[in-house]
Each structure stands twice: as structure tokens, then as C-alpha cells.
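Every protein chain of the complex appears in place save one, which is left out.
Chain lettering (A and B) follows the sequence in which the chains are written, and residue indices restart at 1 in each chain.
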Amino acid sequence: MLDVSKPVRLKVEGLNAYYGESHVLHGMNIEVGRGELVTLLGHNGAGKTSTLRAIMGLIRRNGSIRFDGDELARMPANRIARRGIGYVPEERGIFASLDTTENLLLPPVVKDGGMSIAEIHTLFPNLKERARSPGTKLSGGEQQMLAMARILRTGADFLLLDEVTEGLAPVIIEQIGVVIRLLKERGFTILLVEQNFPFAATVADRHYVVESGRVVDMVPNTALSNPDEVSRLHSYLGI
Amino acid sequence: MSFVVSERKAAPNLGSTSLRVLAVVAAGVLLAAAPFFVYPIFLMKALCFALFACAFNLLLGYGGLLSFGHAAYFGAAAYVCGYAAKTLGLTPELSILAGTAASALLGVGFGWLAIRRQGIYFSMITLALAQMVFFFCVQAPFTGGEDGMQAIPRGYLFGIIDLNNTLAMYVFVVAVFLIGFGIIWRTVDSPFGEVLRAIRDNEPRAISLGYKANRYKLLAFVLSAALAGLAGSTKALVFQLASLTDVHWAMSGEVVLMTLIGGMGTIFGPVVGAVIVVAMQNYLAHLGSWVMMIQGATFIACVLLFRAGIVGTIIHYLRARRGGSSGQA
Partner (left out) sequence: MEILGISSQALFGQVLIGFINGAFYAMLSLGLAVIFGLLNIVNFAHGAQYMLGAFVTWMLLNYLGINYWLALVLAPVCVGLFGAMLERTMLQRIYKLDHIYGLLLTFGVALLLEGGFRQQFGVSGMPYAIPRELQGGQNLGFMFLPNYRAWVIVASVVVCASTWFLIEKTRLGSYLRAATENPKLVQAFGVNVPMMITLTYAFGAGLSALAGVMAAPIYQVSPVMGSNIIIVVFAVVVIGGMGSISGAIVSGFALGLIEGLTKVFYPEASSTVIFVVMAIVLLVKPAGLFGRTA
């Protein structure tokens, strides 16, 4: 199914992951090609967020995670980030003891070619206005934008985005959609965890359906013109 | 909290009961035979410290509260008991009661302050308050300062039995120990003990179930302080001495060490730990400050390698052999 013109950047094979004693991923398999935007869809607790955390090295895992030819499965999180992977966590992870600018400048630059502060401020004008506010005084939408903006500065060109539309107003979601499409145009590769399927369908190239810690199906976005494919996807998601 | 070898038992099962009976019988035989083989003064010291450690463990092992200032109750009681026996001329049992009551009172005040903060702050507060008691004892006129309160008379128990007789004193100390130990054992097994453990394991949950956590903690604190005082008072009569060593922070550290070596949250652990630490002090006394270093190294080793303690490890082993059936030694 993978477009042959796009070389594989991330290839996850047989990935298992654990929270303490509980086994949450049971042999995940995912591929993401250069410049692709791929989503992980599925119910709460299916293992989508855990997949991102396992790739990022934040939970105990085994299996294979090849990224640009390197094996990440045994690296600590800081070295994984240094390969050019930017992570936007589900809970956004804005630091309360840092103001907006400090939050924005926190992640170290890992690669050349990151956005300048000026570019970021054009993309997210609110962040400029709120530069000195403590991070947690921002609205939910502003926090989400800050969480994305701060990794765009670092030069990371492979993004792991976790539920970036969760709990946000439609107008903000639309704004985030604009940003994500812009990032795609600029050549970013993105793995997106989403509950909001209609939103995912507006930005993604392909969708993986995750259930009980493994991938059960893959649907290209183009197939969504076929009503059978759509109803199959809906039946997974229980829509 | 999850740091203790907890015995989350639903109901005492037959296996653990028989094990306990066995332990009690063995301990009884040991206590009866021991004075014929070991110096009675050593045994009495070990018993006093064993009671002290059990009292401390009531708070740490079953309440999850690490008091780093238990020397205050031990030492203050020693002084009060000494004062009652020497200056007021009270009989030994009344002197001991006076010391115990003083510690209980101190426990009410300090406990009331300390439980306002949790976790590590609780430990720092108890340590600081105990240091206050130490400085008070350094300055107070009746403590004898650096020399301590010396020549405290053992007196006549109930005005009749001469405690200057070593065997009589030994039997008396055994009796005091058994009373204190019995109170602790009874407390741990009571509904009060159950609630205390519930608070230790998950305080917000216990509160949401309607338990007034602070009241339980304070009660445990006072009981622990009073029993530490019982141990300190008895020790003052055994050695006929109450001194600054008894209220010093190093004493607070020693009782923590005894409990850690023996096994936090086990009934017999602190007894075993106390015997080991007292023996270590006795036989290594000529090494001077090496004792302090050995204690430090033991702390480090226990925390890094041996957190369950001796009795805790034995319980684990027995439980594993019995296929995971719960029990308490």
C-alpha cells in the first residue's frame, strides 16, 4: 500500500510495550514514508498513545523501531529526540513554572532548518501576545499551539502528535488543521494519534486502525471515496 | 505508600497463627533461659531497645510515618522517670508511669504539629522538634547537663521487691517488655490497626471512606511516643542513668536502623533488629567511631540491597514456599 516514491522513514515491527507489569502493546507494526501523514485511529485504551510513548522511549518496550535506518528500541529518549523526532504529548506538557517564551525556547535545537521565532509568531500570533504569561495561564487552544510551536523550532522533521484537537473549539481545530497541512507541504513527516476521525480525514494520507495494542487494519485516505471502506472504518471506530 | 513488607491479610489464617504461637513459645523459652548464658544487663538493654523499636515501628511500619525524632520520647521519659525515682522518691512502677505519661503528653503536642505535613516533611519536623527537646535537656537544671542524671535508684517494686537484685530486675524488665509488646501486637491486629494500614497504603481513599485520618495518625503517634517512653523509663532504671545520649538525634537514627534491619512493618522485626544493633554496640564499643561508620554503612546496605529486613525476608521466603498464602510472622 505504501507509495514506492516515498522511502520509509519509520518502520515499527513487533513492538511490545509495558506500563509496569501491564502489557499494553502486543506486536505493533507501522510504516511511515517520507513526507507522509499517517494517523493511528482507535478506541480509548487501544494503545495509540502508548505507541507514541514507546517510539519515544518513554515506556519499557521491545521489538524493532527503525528510524532513518537506525534502531531506536534500545536508545534513551534524549538520543531519540536528537535524531530529529519531535513529540507533542497528549496532555500537552506545558510547564507551569516557565512562561510562554521559556516554554517555547525549552526544547533544544536538534537539527538545522527549524523555524525561527518570527516564523512561529506569524504562524501562532497568540503566542507572541502571551509571551510573558505563565504557561498554564494559557487557554487550551493556546497551550496546544505552544506544544506544537516549541518542537517546530528545534528542526525536528518527524513529528509525533498526540490528540492535538482534543477538547478544542471547532475554530481552533480548523486553525490547527491549517498548520498541519502547511507542515506537510514543507515536507514534515507526521504520525498523528486522533480520536476525531472527520478531522483526521482532512489531513491524512493513510490510517492505521489500532485495537488491543496491535494494528488491525490500514485504510488509505483515498479509499474513503468508497462507501464500503468508510463503513468498514466506521464499524471499527463504532461511529 | 508501598514501602513496607505489608501483610495485607484478610483474616488470620491457621498457618500464620501456628507460626506465631511457635515464635512466642520460642521467645518465651529464650527469655527464660537467656540470663543463665548472657549478661543480664545486656539482655535488659536489648529488651528496652526492642520495645523502643517496636513502638517506633508501630508508627512507621503500620502508619507509614517516619518519625526521625523518637529519641525525644525515649530520652524525656528517662529523665522524668529518673527525677520521679531519685528526687521525688517514687516507687519504680510509679516512676515508669510518670515517664510514660510525660512522653505521651509530649507525643500529643508534637504529633499534633507534625501530622500537619506529610511524607518527608513529617520526618524533618519530628527531627527538629526532637532537637528542641535535646537543647532543652542540655540547659535544664535537673538533667545534670553533660554528666546526665546519675545514680537513679531502682527502688522497691510496689514497695516490696528489691530491684537491686539483678534477677528481679530482669524479670521486671521482661514483664514490662511483654506488656508493651502485647499492646503493640493487639493494636496492630485490631480494627484500629486495619484502618491505620489503610491510611498508610492510600490516605485519600481512607479519608473518602469516612475515616478521620488525622485522628488515627495522632492516636498512633501518641501510643508510639508513650511506648517509647515506657522503654526509656525502664532503661533509666536498668542503667540508673538518664543522659543526653538518650535524647540525641543519633538515638533517633539508631531506632530507625533497628527497625530497618529487622524489617519494617513486621511484628518481630524490630526485636531482632534491636538485638543486633545493641550487640553491635556492645561488642564493637572499643572501636570508637567505627561503630558510627558501621551503622552508616548498614543503613546504606539495607536501603540498597535489603529493604525487607531480616524478618521481612524470612516472611517472603516462607510465603513463596507456601505458594503465596499470606501470613505474618
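Definition applied: contacts are C-beta pairs under 8 Å (C-beta built on N, C-alpha and C of every residue); 3 or more make two chains touch, one makes a residue touch a chain.
On a predicted model such as this, the values are computed, not experimentally measured, just so you know.
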Item to complete: Name every shown chain in contact with the chain that has been left out of the document.
Response: A, B
Worksheet item: Where the complex has a chain not shown, which of B:Tyr156, B:Phe192 or B:Trp249 is the residue touching it?
Response: B:Trp249
Fill in: Of B:Ala128, B:Ala168, B:Leu218 or B:Leu318, the one touching the omitted chain in the full complex
B:Ala128
Worksheet item: Among the options A:Val8, A:Leu98, A:Ala131 or A:Val230, which residue touches the chain absent from this view?
Response: A:Leu98
Worksheet, complete the sentence: The one residue from B:Val29, B:Leu88, B:Leu113 or B:Ala285 touching the chain left out of view is B:Leu113
Discussion item. Residue by residue, what part of chain B touches the chain that was omitted?
Written reply: 1-3, 66, 68, 113-114, 116-121, 123-125, 127-129, 131-132, 135-136, 138-139, 249, 253, 256, 260, 288-300, 302-304, 307
Worksheet, complete the sentence: Touch rule applied to chain A and the missing chain gives residues 56-58, 76-78, 80-82, 87, 89, 93, 95-98, 102, 105-108, 110, 151, 154
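Just so we're on the same page, only the chains that are shown with their structure count from here on.
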Worksheet item: Approximately how many whole Å separate the CA-defined centres of chain A and chain B?
Response: 55
